[in-house]
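The complex is shown incomplete by one protein chain, all other protein chains being positioned as in the whole.
Labels for the chains are A and B, by order of writing; each one numbers its residues from 1.
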Amino acid sequence: MGRRRRGEALTIGMIGIPGIGPIVMLAVWSLAGSWFWPDLLPGAWSLRAWRYLASPSSGVLEALATSLGIALAVALLALGIGWPAARTIASRGFSARRGVIFLLLLPVLAPPLASTMGMHALFLVYGLADTVSGVMLAHLVPTVPYAILVLAGSFTRLDPDLEAQARSLGANWWQVWCHVTMPAMLPGVAVAGVFAFVISWSQYLSTLIIGGGQVLTLPLELVSFQRAGDESMAAALSLFFLAPPVLLFLLVGRFMISGEWRHTR
Amino acid sequence: MFFRKTRSGLHRSRHNKSLIGLVPAGLVVLGLFAGGVVVAIGQSLGLWSATGGHSGLTLVHYAGLWRDREVWRSAGLTIGIGLMATLSSAAGGAGIALALRRRAARSGWISSLLQAPLAIPHLSMAIVLMNLVAPGGLVARLIFRFGWIGGPEGFPELINDGWGVGIFLAYLLKEVPFVALMLLALLLRVGEGYEEVARTLGAGWWQRLRHVWLPLMAPAGLTSALMVFAFILGAYEVPALLGRQYPAMLSVVVQRRYQDIDLAARPGAIALAVVLSLVTAGLVWLFLRVSRRHGGAERLVLF
Partner (left out) sequence: MRFWLIVAIVSTILAGGCRRQTAQVVDPVQPAQLATMSWNELTQRARGTTVNFAMWSGDEARNRYFREAVAGEVQRRLGIELRIVPLSDAADAVNKLLNERLAGRLTGGSIDMIWINGENFRTARQGQVLWGPFAEHLPGLRFYAESARNRDFGTLIEGYEAPWQRAQFVLAYDSKRVAAPPRTIADLRDWIRSHPGRFTYPAPPDFTGSAFIRHLLCHFGGGAEKFENGFDEQLYQQAAEATMAWLNDTRPFLWRRGETYPSSPQEAERLFVNNEIDFVMSYAPSFASEKIARGDFPQSVRTFVFESGTIGNYSYLAIPFNAANTAGALVTIDYLMSPEALLDQARALGIVFPHEPGRLSPEDQSRVGNLPRGPATLTAEELARHLLPEADSRYLERLEKDWRERVLQR
C-alpha cells in the first residue's frame, strides 16, 4: 500500500508539473527586469512588462478586446448554429448520422491550412479578408462542428418524451425550456460554449491568414513579442492569454470529465 | 387510407422542419470548410485564383512538390515527430490513467489537475518550454550551478534542434494529459470488476495488464492517438517557435511559402496544404472505422 501511495504521489507530481509549473514560471519571467546567465532568479525585478501591457499605447488592451469580442461572438454563434443541427442529428428518425459525423469531424481534426487558404481567396474577392467578420467566419469552421458534436451528445441523453409530457401537462414553450430542456442541456451547452470560446481564443494561423495581420488578437501579439525576444513581455502576455481558458476549464471542468456528464445538482 | 396519408404527411413535415435545423451548420461546414477546400484544390490545380495568374488545369504544382527535396525532408520530420509524440503520449497517458484510476474514482481533483495543461494553449506551452530548456534557459542554469556543464554550450540542444526534440517535448506536455483524461474516463466507466475477477483467478500484475487493461483501453487509446497524430500533422505554433529553419515541419513550410512575397510560390503552398488535408481526411475515416467498433464516435471526441 505504501508503495502504491508513493507511486501515486509521484504520478500526481508529474501531471502537476505541466499544469501548474508553466503558470508559476511565466509569473516570474513577467516580473524579471534583467536576468543574465547564470542567475537562477532575475537580477532585478521590474513591473515594466505589466505597466507596458496596461498602457493603452501598447495595443495589448485593444488586442485583448478584439480577442474577447471574437471569441465570445464565435462561441454564441457556434451554440446558435449548433443547437438546431445537434437536435436534428440526435433525433431518432435521423438516418444519415454516420456520414454527417464524418463531415463534422473533418473540420475538427483536419489541419486548417487548405480550407483557410481557400477561404482567404474567397474572402479577398468578397471583401471579408482583413476584417474581424472574416476572422469570425474562419473561426466558425472548427467551432461549429465541435459544438454540434457536444450538444448532440447531450440531446441523445435528453428524453424527448419528457418535453412532450411537460407540454401535455399544459406547460408553454417557455416553461418547457426553463424546466425541462435547459436543465438537461446545461452541461452540454456550457462545455460546447467553453470549447468554442477556447478554440477561437487560441486560433493563430487562421487569424493570421484571414486577418492579414490587420486583425490583431492576443496570440498574434504574443508571437510578435516572443519573436522580438522580449521575454518578460511575452511571459506577461502569456498569462493574459492562458487565464481565460484555464478559468473557464475550471468552471465547467466538472461537466466534462470525459463525456461523463456527472453533474450533481 | 385517409388516416395513413395524414400521418405520413405529418411525419414528413416534422422531418423537414428538423432538417431545416441543419441548414446554418451546413452553410458553415459545406460552405466555408468544404468550399474553402474546393477553392484551395482549384487554386492548386491552376484552375482559379483570386489573385490572377491562373493557368488552366495543370498538375505542375503537385509535380513540383514531388521533386522538392525540402518537402520530402519536411515530410520525414513531420511524420517522425508525429509518430514519436503520438506513441509516447499514448503510452504515458495510459500509464497515468492506470496509476491514478482508483484515486480519481474517489476524488474529482485528479481530473481537474489533468485538465490544467489541456487548458494551456500550445503557444504558451511552447514559450514556457523555450525559456526553460534553451541552452541559456533555466534548466541549463540549474545544471550549471551543480557544475555538470561549463557553460550554455555544454547543454544539449533541445530547442531549434535537428531532431525536433523541443517540438516533441511541447506536444508531450500537452497530449499526455489529453490521452490520460480520455482513458481515465473509460476506466472509471468500466470500474474494477474485471480486475477483481482476474485477481481472484490468480492473475499476476503483468497478466492483468496484458489481458485485462490493455484490451480494454486499446480502442479508445487508438482513437485518441489518431486524433493526436492528425492534430500534430497540421499544427503550426509549436514547430514555428521551437523548430529550425531547415528542415521545418510541413505546416511551417506551407505557411512560409503561402506568405512569400513572390505570389508565384502560393499555388505550390496550397498544393502541399491540400495533400496534408487529404492525408488527415484518411485518418479521420480510419478513426471512425476504429471507433465504430467501440461505442459511438461522438462520445470519444467529447473529451
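Here, a contact is a pair of C-beta atoms (placed from the backbone, for glycine too) under 8 Å apart; a residue touches a chain by one contact, two chains touch by 3 or more.
Note that the structure is predicted; figures quoted are calculated from it, not measured.
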Listed by label, the shown chains touching the absent chain are A, B
Among the options A:28, A:73 or A:186, the absent chain makes contact with A:73
Cross-chain touch to the chain not pictured, restricted to B:134, B:170 or B:290, is B:134
Among listed residues A:7, A:33, A:160 or A:183, the absent chain is touched only by A:33
Those residues of subunit B that touch the unshown chain are 21, 24, 50-53, 69-70, 134-137, 151-153, 157, 160-162, 244-246, 259, 261, 263
Residue positions on subunit A contacting the omitted chain are 33-34, 36-37, 44, 52, 55, 57-59, 69-70, 72-73, 76-77, 79-81, 83-84, 124-125, 127, 129-133, 136, 177, 212-216, 224, 227-231, 233
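The rule we apply is simple: only the chains that are shown with their structure count from here on.
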Note: subunit B sits from subunit A at a C-alpha centroid distance in Å of 16
As the complex stands, subunit A meets subunit B at residues 7-8, 11-12, 14-16, 18-23, 25-26, 29, 37-40, 80-85, 87-89, 91, 93-94, 98, 100-122, 124-125, 137-138, 140-141, 144-145, 148-150, 152-153, 156, 191, 198, 201-202, 204-205, 209, 219, 222-223, 226, 231, 234-235, 238, 241-242, 245-246, 248-250, 253-254, 256-260
The answer for subunit B against subunit A in the complex is residues 15, 18-22, 24-26, 28-30, 32-43, 48-51, 95-96, 99-100, 103, 108, 110-125, 127-128, 130-132, 136, 138, 141-142, 144-145, 152, 173-174, 176-177, 180-182, 184-186, 188-189, 227, 230-231, 233-237, 240-241, 251, 254-255, 258, 269-270, 273-274, 276-277, 280-281, 283-285, 287-288, 292, 297-303
